[in-house]
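Below you'll find the structure, written out as structure tokens, and then a few comments.
Only a single protein chain was left out; the remaining protein chains are all shown in position.
Up next is chain A:
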Amino acid sequence: MTIHLSILVFFPALMGLVSAFSPRSLAPKILLVGTLIPLAYTIYMITDFDAGAGLQYVTDDAWITELGIRYKLGIDGLNLWLIALTCVVAFASAVWLSVRTPERAGLFCFHFALGQTAVLGAFVAQDLALFVLFFDLMLVPFYFIVGQWGSGDRAAAALKMVIYTLVGSLLMLAAAVATAVLSNPGGELSFVLTDLQANLLSESQQKWLFVAFALAFLIKMPAFPFQGWMPDAYRSMPLPALAFFSGVVSKVAAYGFLKLVLPLFPAATNDWNVILLILAVISILYGSIQAFTQTNARLILGYSSIAQLGFITLGIFAIDASGQGAQGALLQSINHGLVVAPLFFVVALLAERAEGSEDIRDYGGIAFRAPVLAALFLIVALATLAMPGSANFAGEFLILLGAFSSVQALAFLASIGVILASVYALRMYIRSMHNRVGPKVTSFEMTLRDGLVLVPLVLAIIAFALYPQLALDAGEATVRSTVEAVLR
């Protein structure tokens, strides 16, 4: 038994448990340690990773033999960089929590750390039941965070979020069990992904199970028309948690498509992919249009996430011969996480300069007295709109390239989204930073401690813009073989 990945996954939760019993001032510091160690370990893994060697750092132990569930974890090209993203964003959120400690911080840190553990677990799980377990678990801490520390009608927002997403998850639970049972009828039950991949189901069986899985992931993203829970939850969730939730948790859904749906249901993917592509394009257009009509800064970001995740879905289901769409989707998952998290922190900083208002109509002229903040915001905003030179540009370019080579009409519609992205990103930037000084605005420069949160994230964006190839190389082989299996 190798325990490397177990440490990576459970260390945050362990530290979270410790911080739950710590005094208020100490709790975020302990959380900081809990996020720092996994981050350091991930960086080590990135340097150590061998792109050609398939699954690495494998932990494979019997867990529940009665149900054929194994405790199997592993790192491959698909999840390596997503894990890095998780650790980076979690670390940034932990720094933020140390600077601005919420009340009952111990419990907050516990929930947050549990969330990180669940996300990491979902990324490294190589067993379907284990994935479902972590995927469902992900929701619990955020339910408590929204319900206890949220603003506005938090209990209702929390309930809405849970019911929406768990309905999908429960269907996925049933579908996962059905997949395992049907793939080896009468034989030994096994949820291990490689076993399931070896005994693919018939096309008619795949069709129905695909729907359950797709529903769970589309709700989680969220994609049109399943975004109903998003506005309330985004409006209510505390910003450090929201940065992590929007930046990372939604990527688990995208990862689920690449890791589970395509390999396990290749025939059904071929049958359904047009529907998924249409939903993706609608998500792009709907999300973009909403993003430049909303005035609440959180919702602008929320709807822009819908658009961005639409791009990611588009790339995954483009299923072009060379797998460029899916590669772009993987890259874009990391990019979007990296840009949306700092944007939420920026929103928090903006709100501090406008009497707590998160409405961009109350903003304006903030850049004048906060040039560093403005510069950082500008970099992130440009990355969001996929400025050439940013990694987002590379990601969107690959996605559209893939889409053009398989479904031209939809790709054309989707490329409108690229233009719209610049509209909403720049609108938000200009409305807050430039223009006349808003009625509520009293601007001041960001502090060094806020810089500790934002600067590393911005540096990561820049680094990634320079070397997107790193992530692409790691995932290329896996992504390509996944797409080829569907095309076959």
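Throughout what follows, a contact is a pair of C-beta atoms (placed from the backbone, for glycine too) under 8 Å apart; a residue touches a chain by one contact, two chains touch by 3 or more; residues count from 1.
As a working rule, contacts and distances are computed from a predicted model.
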{"item": "The complex's invisible chain, by UniProt name, from \"Multidrug ABC transporter ATP-binding protein\", \"Oligopeptide transport system permease protein OppC\", \"NADH-quinone oxidoreductase subunit N\" or \"YeeE/YedE family protein\"", "value": "\"NADH-quinone oxidoreductase subunit N\""}
{"item": "Contacting the left-out chain in the complete assembly, out of A:L26, A:L55, A:V167 or A:V423", "value": "A:V167"}
{"item": "Option from A:Q148, A:Q197 or A:T295 whose C-beta touches the chain left out", "value": "A:Q148"}
{"item": "Candidates A:V95, A:C109, A:L133 or A:L301 - the one touching the absent chain", "value": "A:L133"}
{"item": "Which residue of A:L189, A:I278 or A:M387 touches the chain not shown here", "value": "A:L189"}
{"item": "Chain A, residues in touch with the chain not shown (by the definition above)", "value": "63-67, 104, 129, 132-134, 136-137, 140, 143-144, 147-148, 154-155, 158-159, 162-163, 166-167, 170-171, 173-174, 177-178, 180-182, 189"}
